[in-house]
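One protein chain omitted, others in place.
Here is chain A:
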């Protein structure tokens, strides 16, 4: 039955109940954070081992994991969008951050001949930091925010090291910005 005579307290209760009912839950995307974190961390370590321990020239081919992870990512979010029954402002804010991140990522990847891979990897670490620190800020999830800023610090340091060390630092960068916050995600982080 529809209650038409509410008192002030009842009205306020309804409003606050509905607000808490529509909170954003990042834990749904735990899989994505872990997938990207491990894909980048394992690929960079594999690149290092194959190239510098076994002397394999074509070691960079390990990065083919990225387009594969990209396809998994697209399928995941395509499905999520189809099933989504609600679209919040937080959803839009996070989607905007990551769309801009992907655009910037491609700008730097296409500019790699001009910058050289030595110059690219530190930039990528800073970019990871921007993406995760902004997302952490939007949803008030400290581990992601702190991880993002740490990734930027690692990126800064990476400018002063050679490619060999940068592969380690890249792995460290995604460990602090994606893997650790991903594992630390509780069942529900609501905003």
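As a working rule, a contact is a pair of C-beta atoms (placed from the backbone, for glycine too) under 8 Å apart; a residue touches a chain by one contact, two chains touch by 3 or more; residues count from 1.
Assume contacts and distances are computed from a predicted model.
The listed choices are "Anti-sigma-K factor RskA", "Branched-chain amino acid transport system permease protein", "Acyl carrier protein" or "Winged helix DNA-binding domain-containing protein"; the UniProt protein name belonging to the chain that is not shown reads "Winged helix DNA-binding domain-containing protein". Within the full complex, the residue among A:87, A:106 or A:156 touching the omitted chain is A:87.
If you put the hidden chain back, the residue from A:12, A:61 or A:75 that touches it is A:12. Touching residues on chain A toward the chain that is not drawn are 2-4, 6, 8, 10-12, 14-15, 17-19, 21-22, 82, 85-89, 91-92.
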